[in-house]
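One chain of protein is taken out of this complex; the other chains stay put.
Chain nomenclature is as follows: A and B, assigned in order of appearance, with residue numbering initiated at 1 for each chain independently.
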Amino acid sequence: MFSRNWRVLSRAYSQAVTFRTSEISPQHQNDKQIGLFYTLKQDTCKELFSNGGLPKSFMKQTKTFTETTLMIRQPALDLINCIKSTDFNKPVIRYVLYGEKGCGKSLTMAHMIHYAYEDGYLIVHVPWVSEWLRRVPRHKEMSNSQTREGLVDLPLDAAAWLIHFKSQNQTLLKSSDLKISKEYVWSKREKTESGAPLSELVEHGIARIKYACDVIDALISEIKILSNNKQCKTFVAIDGFNSFFYPLTRLNTPTKKKVKPDEVTLTKSFLELTKNDWNNGIILLSADQLAVPDENQDSYFPRYLLRKQGFEYLDPFVPIEVGRYSDKEFLSCASYYRDRLWLRGPPEIETELKFTSACNPFKFMEQCAPL
Amino acid sequence: MNFNSRFLNKKLCNYHFRNCIRWFVVQNRLYAKATSFPDFFQNPIFRKEDQAKLIENSELAKLAAVPVRPPASYETCSVYHDPLVNKVINHVMEMGKKQLARSLVEKAFENIKRIQIERYHLAQTQEEKNKIELNPKSILYNAVENCKPLLQLSPIKRGGITYQVPGPITEKRSLFLSIKWLLEATNDKERTVHFPEQFAWELLDAANNTGKVVKRKQDLHRQCEANRAYAHYRWQ
Partner (left out) sequence: MSLVMSFTVKNLLPATICSIRSNFPSSIHKYSTGPSKTSSNVLDHLTDWETLSKNRKTSKAMKAYLERAKEHDEFMKRQHLEFNIGKRHLANMMGEDPETFTQKDVDRAIEYLFPSGIYDPAARPLMKPPEEVFPARKAAEFDEAGRPHHFLFYTGKPSFFKVLYDAAEHIQALNKFEDKVIRKKATPDPNGSLKLEGSVWLTKEQLEQSLVESIKEIEYENFKVVMERLVSSPYAYLCKDFIEKYRKPLAMQRFALEIPKPSYDEEGRAFITTYECLRKKARGEVTIRYPGSGKISINGKDITYFEDIQPREQVMFPLIFSGMQNSVDVECHIEGGGPSGQAGAIRWGIAWSLRSFVEKDMLEKMQVAGLLTRDHRRRERKKPGQPGARKKPTWKKR
């Protein structure tokens, strides 16, 4: 009888803890831990994702669950293995994440950023491109670009991004081994000299919003040079890359003319960055249906979302599909929600939810909400 | 000859049934197809618990021989379905937009859950934690229970003066008033606050026996108590 109690207890214990793993460093995670959740440390979280990076609904969940956890899934592990076996002397490889709405592309990207952070990469992360091009509350601060004719600037967004960049790369920038190679003249009285640390460039951009877009341009060219010189390895992550290639944005010039993404300086900068003419880096992009308006959301494949122009630009790239939950992942997620008091009720609910949510992670989360 | 006989036949047939139509008893139906199931169709019983009860009473076979109406498009046997929740969704619904109403109520439940989980994590001792109710449906049940009035005032005119006379209230009407008051209180919200959040707050207050709606019910009870002198007017 004692042994039976012991068995029951141990089973309960193992059931209680099967959805978690204590391996919090992405570098050491392996296939055995697929479907398990690992917790991110609070300060890492703040550094990496305080200005974006995690989807809004996920941020709400972190507040409710009082912790930030990510699930270890197959696409992320595949990416980590690919990265571990890349040859950094060759030009950069571009990976494109694709999948249905709500399957976990942004969270996979977050997982990779955490890995890059642990591994000491210089992170260039654009949380959500459509934020710049399509989220127009009432009036977006735009100005005509000074350095490039006929193009439009988005100074506030650029400055916000520079803050994000700074917070993500705090440790690397503080070690200040990275120095600029050229001199940049902003105006009569302001210029940044060659040999100054990268952080100075960034500070300048944050302080002087007027020149923020140009600072980003400069920063990107500097990063390329630094990577080529093997002074740092770069990890570029851009979420919603396909909105750069959609014919229209929601921006309007003061003359009420629609602006194309090609006419925005930020587009040019990041397209410059994602060209594979430099090495010692990884580029991770995602093609998302949510980045384009509803009429053009017929399919989730990159060929459709990136359109002809984008596909030719990005060719060759490695596509990685992020799919729905497998059975094991689903069960693990359900037990995690139960543990966090998000899902309550009899066990039959799980079969029903599996059916109605079709194992889509986002839908599953939504449908657990009122239960 | 054939033609003649056919013509004659037709004439005969025509004559016969033209007469028939004139004399035929007119049916009361206005529509060619029936728009709802006839009265003798029974209501369906699809929840597992109700069916288990039937099996105990061994009445299942009898009911299986009778025609049964199909369940409505929002009723399922799953644990999702709850008649009170569905009633609330119907009351929230406007212009027949059930999807929108359902999503609003579900978001309200989500908000309740988040608030309660937050409180749960803030509570220090295990007893306090046990007291906090985390299931939004049971909070809804408690809220609706606490807001149900037990009497109602009906205006009765005697001698030129309209008195508000307290009288009994049926279960159905009491439930209806409770839900209606909750929704009215939610709609008196600020412009920036969204319906689900306000609804969540109202439900939590009502479940705790505080808040505007419970106050309204208690005011009604006080009025009834004050007017109990007029109660006999119901039978004059």
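Definition applied: a contact is a pair of C-beta atoms (placed from the backbone, for glycine too) under 8 Å apart; a residue touches a chain by one contact, two chains touch by 3 or more.
Treat the numbers as computed from the prediction; the structure is a model and nothing was measured.
Asks: Can you list where chain B touches the absent chain?
Replies: Touch with the absent chain occurs at residues 5-6, 8-9, 12-13, 15-17, 19-21, 23-29, 31-37, 39-41, 43-46, 51, 54, 60-71, 73-74, 76-78, 80-81, 98-99, 102.
Asks: If the hidden chain were put back, which residues of chain A would touch it?
Replies: For chain A, the residues touching the absent chain are 100, 348, 351-352, 355-356, 358, 360, 367.
Note that in this section only the chains that are shown with their structure count from here on.
Asks: Any idea how many Å lie between the Cα centroids of chain A and chain B?
Replies: Here chain A and chain B have centroids separated by 47 Å.
Asks: For the complex, which residues does chain A have touching chain B?
Replies: 60, 63-64, 66, 340-342, 344-346, 348-349, 352, 369-371
Asks: Flag every residue of chain B that touches chain A in the complex, lowest number first.
Replies: Residues 78-80, 105-107, 109-110, 113-114, 117-118, 120-121, 134-136.
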